[in-house]
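Every protein chain but one is kept in place in this view of the complex.
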Amino acid sequence: MGKINDILSPFTAWKHVVNKPVTIKDPVSRIAADRYRGFHKNNLEKCIGCGTCESICQNAAIDMVPVEGIETKHGDSGLRPRIDYGRCCWCALCVDICTTNSLSMSNEYIWIDEDPEVFRFVPGAEKKSWDTRQAGWQKPSDNYELYDPQRVKMGELSPEIRHDSFVEIVQGFSKEQAIAEADRCVECGICTATCPAHMGIPEYIKAIRNDNLDQGLKILYETNPLPEICGRICTHKCETVCSVGHHGEPLSIRWLKRYIADQNPADKYKEILNQGNIDDKGKKIAIIGAGPSGLSAAYYLSLMGYSCTIFEKLPQAGGMMRYGIPEYRLPYDQLDKDINYILSLGVDIKYNATVGKDITLEQLHNDYDAVYTGTGLHSGRSTRIHGTEHKNVYQAVDLLRDVSLGKEIPVAEKIVVIGGGNVAMDITRTIARLQKQKYGKVQVIATSLESEEEMPADREEIVEAREEMAIIEPGWGPVEIIIENDKITGLKVNKCLSVFDEERRFNPKFDKENQKIFPADMVIESIGQGADLSYITESFKENLEMDQRGRIIVDKHFQTSLKWFFAGGDIIQGPDVITSIANGHKAAIGIDKFINRNS
Amino acid sequence: MSKKLFTYNHDRSLFPEKGQDGKPNIDLSSHKFMKIWHGPQHPGITGNMSLELTLQGDEVMDCETHVGYLHRGFEKLMERRKYIQCFPIVCRVAVPEPDFNEYCFASAMEELAGIQIPENAVWLRNLVLEMSRLQSYLMWIGGQAGSLGQGIIGQWSLYCRDLVLDRFEELTGGRIYHMYIIPGGVRGNLPDGFLKRMEETLQIIESFMKDIKKVMFNNAVFKKRTVEMGVIEKDWIYKYGITGPNARATGIAKDVRKDYPYLKYPDLDFEPVTSEYSDIYNRADVRRRDLLLSIDLIRQILAKIPLKGDIRAKTPNVLHWKVPSGETYSRAECTRGEYGYYLVSDGSEYPRRVNVRGPSYTHAVALLEDMIINENIADVAGLMVSLHTYPPEIER
Partner (left out) sequence: MKEILEKVKRVFPLQNIKKQRENLYFVETEKIHLVSLITNLRDINGFKHLVLLTAVDRIENGVFQLTYLLNNDELKIDLGVRVFLDRENAEMESIHHLWKQAATYQRELREMFGINFSGSPRVDKAFILEGWDGMPPYRRDFDTLKYSEETYFPRPGRSTNDPAEYMKQKMYPDE
């Protein structure tokens, strides 16, 4: 029976004769699934040319090439990925790792051409029929990350602990935290161009990842001799362009730098950096001002074998870093660590020596082979509104300097600060601490012309100031300081509608109907600082080229029209500490060239 | 009576004597023998390999397996690629069944790195592995029938396989190379409506499997050519390192899914499919029933799988993922038997050594070469396919 069945049973296949064919009639126009990994698409506006797609591609199918119409600028290399479909294996890792989420794939998979060269193109730049298709592989959205988009949390003193003390707020990374944070770097190097000193950021982050902090310190000192300081208070422009920040939070580049410097003990620096013996060139350089640019110039000049002498007006070195920035952001011992290392290279420093008073520029010119000045911006500007001449109206920079000098500064019960920059935040938070110590409560209002979004202060400064119970009132323009019976009672302000006009020129517009009075016993102005160049006497000024706004004109080596006289730092570009450091470095190279040419 | 009509018995006394190594003494210059190459382009061969056959008349006297037509050196290439860059490579080790590579590589790496993947991803991995088993069996069944002259079965089964590939396409974004099981998790949740479409697919496959049973298995010709053919003895299992359906057909319930439970197999209800006697017919039947089991497992998985959830664990940045040094072996049951990855890490960003244990490595060389002796040349293709070998995993 079974055998007969075995002979008949196969004939049941015939029943399919009447079935419709299961094949697809027109396979060419078949639409692939929504997630299909087909030809690439790239949103050229979103793409920043970081090249992470190129680094992850295991087939070496991606080249980074310049594309017409896309300029190289801060945060955008101007390059775009070109894909060679002779090599692409359609794994879409390039899409998944894309830092900006600009790269994706369409679900198009049919493309026939006789010319093999066409299968290599820049998606987005060369228009394709699938560019507008929605369907295709996108980076999965369900918590799918190939690197951590979130920062490692930095330990900070809580507002309750810090609000009456000047102890450093940010605690710094532990080793595990630093390595985890360094791990997030995709090593694109977009940041390097934006850093004024062009620091080797991906390289030192890599050194942290490999736990090779000696190497890290060497990389830092190649371009920046003040890493402890920059690791705390740098304006970190690099972080604003960090490719990881496009989808998530940028790397904490500043804290990573601080980590390297913190972990290396001061007494090991010389050994690690291998800077024991330097041949003396027998040339002398005078440097005016021991701020970041002066110290930076001194460091690089010393390494080249010049003997440097710094003339510093104040009793200690550091300039604005010591006398402008409060201790809770930059503790003095860390400042000293960086400065002492520079001084240990044989830099001579004369404290309390004001050029123009204790020694003249003329003398420096005669006694030294070249002079570098980085005297910075230490004179506060006034709003010049009615009432500013009152004795209880102060300049923020003066108060901050007095705090650092250890002097007692006047602290009233109710204080208004005019200004929205970092200096304004510094004085506000300093005042908040002092008020807390003196009165047990904080009553300080910082008011800025700019709206909250436009305030020039760092975001975290504003947030932390608020945490410390200071009130930030953005968007108000000061009208007058109200004085009754010779006592300040408040600051009258107008609502500010806009600060800049269409051409981005400073031209504030106010709503005069919308006024308000901030009660105050004391007013602090912090709307910017000016330079004091009185040490440049008339005889030099005649030959020194300056622009209309009174700034000295320098070339790319920070050489002025007086060939022996170099100038940099805040008086030239700024105010910004890392720019000043970069200025000092470039000026040192310029001075070296100048002296070599002359001798 | 009928037996005598169709059976030709060789005069064994004319055969060459066997030498000390068990192989016959073959003197080609005697003109009694003929050497032919079976493959690498033979339609009865799954992939690119060839058998160098020495025949006397139409009977195989000697056989040597030749591979190397598909050697890509992946194991070596991986040594100079970062771990994440190996991920698009591993699936290519076994072309028709890539997911087991992805799974074994990912799980070996996760074990060394100490990473726990999300629950949802475990289910999805399990689903993908069973779907992969299903489509691989469907491809094999066409090959097995085709090698014995039944072209229609291949047309049905490849249609069914295409339906599974459609499901793969919508879940993973690829039809053949899915690149879905990424170290740390998987690359996507189930798309909307997937369950419904998968169920439709399974029903179509089931209905075709009924037809295939009638046309292929209840078929006098098929039985004639496969029963008592290519027998694997029970005591060969360890001698030749036989795993998978080839071993299970002898009655030994060797199944990695049951013996070394991984993923969600402990939560699924199934018994390894076995048979009493491992000839071609029974091996084919074990595979057919294993295929049906796979359909059942997919249904069980789809009934329990969470439809949303995390798909990937937090891992270090893949661009410089250093895996702690150590070595491990990770295995899974694929359609051909035990699939495994031996991974050695020296603590750097690059794997130190990856070795793939493909079951075909033992089945297609040592076992096949010995089994095929004294078989008729017409049965070589059927016998070979009945071992279910995939050459790419032999040479990698």
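Letters A and B name the chains as they come in the text, with residue numbers starting at 1 for each one.
Just so we're on the same page, a residue touches a chain if its C-beta (ideal position, glycine included) is under 8 Å from a C-beta of that chain, and two chains touch if they have at least 3 such contacts.
Note that the coordinates shown come from a computational prediction; the quantities given were computed from them, not determined experimentally.
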Who touches the missing chain here, B:Gln116, B:Gln203 or B:Asn355? B:Asn355
Among the options A:Glu117, A:Glu408 or A:Glu453, the absent chain makes contact with A:Glu117
Kindly state which of the options B:Leu165, B:Leu195 or B:Val344 is in contact with the chain not pictured. B:Val344
Residues on chain B that touch the omitted chain in the whole complex? 21, 66-68, 71, 73, 75-77, 79-80, 111, 238-241, 254, 259-260, 326-329, 331, 338, 340, 342, 344, 352-353, 355, 357, 361-362, 365-367, 370, 395
Which chain A residues touch the hidden chain? 49-51, 54, 62-66, 72-73, 77-79, 84, 86, 117, 120, 188-190, 192-193, 198, 202, 556, 586
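Keep in mind that, in the parts below, only the chains that are shown with their structure count from here on.
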Centre-to-centre distance between chain B and chain A (centres being mean Cα positions), rounded to whole Å: 56
Which positions of chain A touch chain B when the two form their complex? 3, 5-7, 9-10, 12-13, 16, 22-23, 32-37, 52, 55-59, 89-93, 96-97, 137, 140, 142-148, 183-187, 209
Going by the contact rule set out above, which residues of chain B touch chain A in the complex? 81-82, 84-89, 152, 159, 166, 169-174, 177, 179, 185, 187-189, 191, 211, 214-216, 218-221, 223, 308-312, 314-320
